[in-house]
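Left out: one protein chain. Kept in place: all the others.
In this document, chain identifiers A, B and C correspond to the written order of the chains, with residue numbering beginning at 1 in each.
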Amino acid sequence: MFPGVDGFHWTFGHIFFLSVFVAVALTILVTLALATLRTARDLRTGKAAGICWHADFGELPEAERRCRHELAGRVEHRTCPNAFDCRSCPDYARFADLAPTVEPRTYGMNYPGDRFYHRGHTWVRPETDGTFAVGLDDMAERIVGKPDTVELPAAGTEIELQGPAWKMSKNRQTIRVRAPLEGTVVATGGAGQGWYLKLRPRGQANLRHLLRGAEVPGWLAGELDRLQLQLTQPDSSPSLADGGILVSGLMDAMPKADWDAALAATFLEP
Amino acid sequence: MTSAATGVVMADRRLQVRGEARSSTARFALWLAPWVLLLALGIYAGGLCLYYGLNQTNMNNRFAFGLWIFLDLGIIALGAGAFFTGFLVYILGRTELKPVLNSAVVLGFICYSGAMAVLMIDVGQPLRAWFTFWHPNVHSMLTEVTFCITCYLLVLTLEYIPVVLRNRQLRKLPPFVVFEHRMHLLMPVLAGIGTLLSFFHQGSLGGLYGVLRGRPFAFRQGFAIWPSTFFLFILSAVAVGPSFLMLVTAAARKLTGRKLVPSNVFPRLGFISGVLLAAYVALKAVDTLIWLNVTSPAVGFAPWEYYAYKPFGTTLLFAEIVVFGLLPAVLLVQGRWLLPGAALACCGILLNRFVLTVQTLALPTLSFDPFLSYTPSWQEVASFGGVVAYGVILYSLSYRYLPLFPQSKEQTHVSGR
Amino acid sequence: MIPTRRDLFAWGGGLAGGMLFTPVPWKVLDDVSIWSQNWPWIPQPARGPVEEKLSSCTLCPNACGMRVRMAAGSPVGLSGMAGHPVSRGALCPLGFGAHQLNWHPSRLRNPLHRGRKTSWEEATAAFRKALGEGPIAIIDGRTGRAASTVLERFAAAHGATYAAARTAEEKALGPYQRWTGVPTSSLGYDLENARTIVSFGAPLLDGWATPGRFTRLWSERAAGSSNPALRLIQVEPVQSRTAAFAWRWVNVRMGSESALASALARVLMEERLVTARGPMPSESVNELAGKTGLAAETIQSLARALVERGPVVAISAGDNPSVAALNVVLGAVGARGGILRRGGGTKSPVPVEALSGRMRAVLIDSTVPWEVRPNVDAEVFRFAAWHGGTTTADWLLPAPGFLEALTDVPTPPASAIETYAVATPLMAAEGSKDAARFLAEIDPAAGSLEDAIKARCEAIYHAGKGGLIGPEPQPVKGLASADKLYEALGNGAVWTGEAGTPGGLRCDLKEWPGPSAMESPAGWTDGWTAPVLPPLAAKLYRESDLRQAPARSDV
Partner (left out) sequence: MKARYGMAIDLDRCTGCGACMVACASENNVPRLPKATERTGITPMLVHPVSDGKTGVAFIPMPCMQCEDETPCVKVCPQQAVELDRATGIVMQMPQRCLGCRYCMTACPYHSRYFNWWDPAWPAGMERTLNPGVAVRMRGVVEKCNMCHARLHAAEDKAAEAGKRQIEAADYVPACVESCPTGAIRFGDLNDGASEVAKASRTPEAFRLLARLGTEPKIYYTSKRAWVRALAERHPAGEPSQPAAPVAAGGGEVKHG
């Protein structure tokens, strides 16, 4: 039936059928090729972390997509439409000036006001030399306790917002810590130094997407709630808190709990 | 527990969808075990057919098609839910059906890949299957079927890949996530192509029988080059696809004890299924009347004779149109007995495919032909059992390790609080 | 530079793309396609020059002329020899597959002694010993051949009994031999001139005598016509194929053929429908009619139909004196369109059924059908090309298979015309020996086949009658010598003598014969000497519902 095959002659049927078939096959192949090429381009231009985050964000239940302004009580109910990236949020300004209605509390944990908090339980502190120190917040410290290993990126590494900043392990559980900010690693610290990384931000630093002040209590309340829910097993004790304060070294204290799920729920990606 | 077993349990846990309760590894293994056995038996039986040839089956020169073709047609029709749901979601924008989309894609992939596997055993020389692409006969319905099914299986694979890439271990690799994202953006194109392909091959499968001038039981008049069965097959497949999707989802819900989809999805699917089924039944009835009164007598065949041989009596025709057609249509539209309605509809389409495949061949054509019957051999039954097992296993694995029902996490949360 | 993963992908993609522009993938595709069309284990026909030879089928006495297509030294197809005076270009369904018989799994390749492999030397020694002790019998399946001459000569020289098995057609001619003294091998039916034939169970359309002879005649003169030039009346208790296509089918009670023949004779004589006078059946028409299950009126009208259009001849399935007597009454013996005496033929030997009692040994030629077992207590030396299953033979001696040995083909039974042909070996017969050669090795005085055939050629040449049919048709008188005749016969020509003429045979009844037991009608497999059927003929029985399988089948 194809040219070159014995006894071939064109008919309308051949032309029509072949055209349709070739069109369909080409469309499928072009689609596949487009997706592949665009993937390669995204990987090359460093958009991968953002896309991964968007995908993750898309999977979050609505209850976990609460806007920071709702956390601060500036608005009754608002679901974040921007994957928690307030820098591109057109409505940010509309709510930012409203007065918060929640009273400041930190549930017995240490959340200093000089820092900006990321929902992945890291904080960012502007340093005097124009860099930003990045560390693990108190809730994460309490959960993990003393990590077994810490794998920090080498100085000079470019890291992307929401991409992996560094990795830790604890009780055979790997924890990927999300980066709160994009930039270049200029120095690496560790648990003992109080900070893990120092970043030089790419371009003008903008920390608008990080939580601070009155937003922190609302956020923490939700996080504790979720942690409680994840760790509450029918056969385990319901209490995470010792006298109202989250116990330190929770992973050591409750080795049998489903940390896989619990860490995921608190954005510490296992 | 040995360390190997611990390792398996750990690996199993690590692959599971995060934050959703799944049964224990042991329970899951226990569930899979019989299916794996059935699959192994099916592979053995299929191997026998490939190694020793089709003499392993009970098919013969008169019953050139048998159990396999009947069930292939059946599962391809049931798998129509995949393209139809994609069409509804991406092309018509019915986003309320999005919760079942992944599940529909996996089901479609299972049905089509299973049917392809059986077809490869069913043809005498599978190694020459590609000749169809080199020497295609454009006038043959089977060419259309082969082209469309091959392309559509490719489309389904492309649709299934993103679902697989959402497995949480694979997601740790950014290229996969990005690729999935990019594929996702292009999905409407694939949904459109899939709809076109499905439309034509579901139709061509019906045309397969409708063009058989030599088999007046199957032969139908039609429009242009397409006999009426072409359109009836499309309509019946899109009518039953959502029903089957509903049945499988309901079975998964029953087995897992979890609410997998929002409560508005089933009535919606049922309504679509019911309305289409009603349209199908109406057209089928008209077609049957024309066939019995015009088409058949014109070529010298008395319609009463089609139903003169037991067990193919007129009850079968009645069952096909009323019990498995009209009744489920009413049940589905009315929305109270959705699952029984869906089950009846699925049985109806299987009965229709059975009648067209088996009765067509069993009925005599020459005046001195006897009426024949055939019983499939164990190899035929077992290879098909293998395909069913393959489907169950693939669906179970997909359910366990892939986010088949993306909204189910939210459903759990809502119900959990 | 260390290649990165991306480089590897790029190279791989480039390589794959570039390959498409080389002949490699296309050649591979082509090879795969050719390979998938020819599995190495599927046998393919041997290539070689194709030539066509003329010969005669030797698997039964009916002597059909054959064209044999040979390729690469093996016969690859058989068809009938057009213009053959008796078989008239037809072969029976068994014959069309006969060329495959030599490779039948049941083919005998070694002498067997009571199921154990043995050697020709041992067999010869055992036979010599038996010969010395005596008495012995030698059984021939087809008399009148050169080989028969050797067997008979050997028997005469060593005081052995020479007996023969006969086909149903020969048996049916038995009464005439008894009444006239003319051997059955010199008698034939002048069917070509008959206008009414009444057959008592003879399967005229289904393998009777040389199959092409009557089927062609029927097709030319009777088929499809309600008032045929040749009226075939079939008397048979079941609707056989012959009955189904006969002009009239007379459905008689099983075994009452003699009674019907007698009743017909009585009606013919009582109503003076014939001129013949002589002994009459002792029973009345009504008594006889009662035995047949027919009304007396039916028999009367049948008798009138018989004489309505002469010449008329009655043919019985086996040795049935009543039917023969009916022929006498009808005046068919020695008359045109009846039973004629023709040239050739040999004195009838002792029938194998007549052998009984105790003997030292019996030698059975391969032409004797496998089922024929002499009723004697003796050491049996059985020649056969194929093992036919259960046997009482002590020695099974492999005879040459189909077209593997020189043999001559005398006039087939029941033919009204004398013929002679020679089948030359077209293939080598390894390790096999026929009975004539076996005996000639023991006693060279018995003579050789070649000499016997040449002697027959001499006789035909000197008689100067008839002519050759085949590649170069010519009268015998036109031939330069007897050797030329021998040569022409070896090339597949068939010598045809003169047809029998009326008047050479006269027969008077002394008394009306008593009833005889009816023999079951013979078909193609009667006289078929191979105990197995050609595989392709077995297809008829197993792969279609055309026929009931005979007892003799390969499966």
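Methods note: a contact is a pair of C-beta atoms (placed from the backbone, for glycine too) under 8 Å apart; a residue touches a chain by one contact, two chains touch by 3 or more.
Predicted model, so just to flag it, every value in this text is computed and none were measured.
Judged over the whole assembly, touch between the missing chain and the shown ones holds for B, C.
Contact with the omitted chain, checked across C:I417, C:A436, C:L468 or C:A537, is made by C:A537. Here one chain is not drawn; of B:G192, B:G335 or B:P364, the residue touching it is B:P364.
Within the whole complex, the absent chain has one touching residue among B:G7, B:G53 or B:G313, and that is B:G53. The omitted chain makes contact with just one of the residues C:A63, C:L205, C:V362 or C:L396: C:L205.
For the chain missing from the display, the contacting residue among B:F271, B:F301, B:W337 or B:F354 is B:F301, taking the whole complex into account. Of the residues in subunit C, those that touch the hidden partner chain are 37-39, 41-48, 50, 69, 71-80, 90-94, 96-97, 99-100, 102-105, 205-207, 211-212, 215-216, 218-219, 223-227, 237-239, 241, 244-254, 292-294, 298, 301-302, 534-540, 542-547, 554-555. Where subunit B meets the chain that is not shown, the touching residues are 53-55, 59-65, 122-126, 128-129, 131-132, 134-137, 139-143, 145-146, 208, 211-216, 297-302, 305, 308, 360-361, 364-372.
Keep this in mind: only the chains that are shown with their structure count from here on.
Chain centres here are C-alpha means, and the one lying farthest from subunit B is C. Compare each chain's C-alpha centroid with the centroid of every protein C-alpha atom shown, and the nearest one belongs to B. The distance from the centre of subunit A to the centre of subunit B, with each centre set as the mean of the Cα atoms, comes to 40 Å. Once the centre of each chain is set as its mean CA position, subunit B and subunit C turn out to be 62 Å apart.
Counting only residues that touch two or more partner chains, subunit B has 134.
Of all residues in subunit A, none touches 2 or more other chains. Taken in their complex, subunit B has these residues touching subunit C: 125, 127-128, 131, 134. Those residues of subunit A lying in contact with subunit B across their complex are 1-2, 5, 11, 13-14, 16-18, 21, 24-25, 27-28, 31-32, 34-36, 38-39, 42-43, 47-49, 51-52, 54-55, 59, 61-63, 229-230, 260-261, 264-265.
Against subunit A, the residues of subunit B that register as touching in their complex are 13-14, 18-19, 134-139, 143-144, 147, 151, 154-155, 158, 171, 174-175, 177-183, 186, 189-190, 193, 196-197, 403, 406, 409-410, 413, 416.
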